[in-house]
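The complex appears here without one of its protein chains, the remainder shown in place.
On to subunit A.
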Amino acid sequence: MNVTIKTIKDITVIEAEGDIDSRTAGEFEKKTVEATQGEDKIMIDLTKVEFLSSAGLRALLMLYRQVKARNGKIVLVGVSEEIQDVMENTGFISFFILADLPEDGVKALS
């Protein structure tokens, strides 16, 4: 699992690659929490993520909670249909804003 962080205008963009599961969720959470300190517009690009395990979903939710606590906003983009299905079945989807493409994500955040 790799995490790339960049900034587009006032948006922090986190690009993840690989599976986010119990082996990688801790690292994902650490890196994303660090990168989003003080930021309130965050886009997580999951285009290159094939699988989110229970632990992965929880890492995302933890990040969401922290950002939301300071009235920030998180948008997920490029979430595969299968992951969306899992998120829907397990209730996680209701916490997030999803957008198909990064440009849609930018719109949702602005």
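Observations on the model:
We take it that a contact is a pair of C-beta atoms (placed from the backbone, for glycine too) under 8 Å apart; a residue touches a chain by one contact, two chains touch by 3 or more; residues count from 1.
Everything that follows uses one rule, which is that contacts and distances are computed from a predicted model.
Per UniProt, the protein behind the absent chain is "Glycogen debranching protein GlgX"; the candidates were "Glycogen debranching protein GlgX", "3-methyl-2-oxobutanoate dehydrogenase (2-methylpropanoyl-transferring)", "Chemotaxis protein CheA" or "Non-oxidative hydroxyarylic acid decarboxylases subunit C". The hidden chain makes contact, of the residues A:D10, A:D85 or A:D100, with A:D85. Although one chain is not displayed, its contacts with subunit A can still be listed: residues 21-23, 53-55, 58, 61, 85-86, 88-92, 95.
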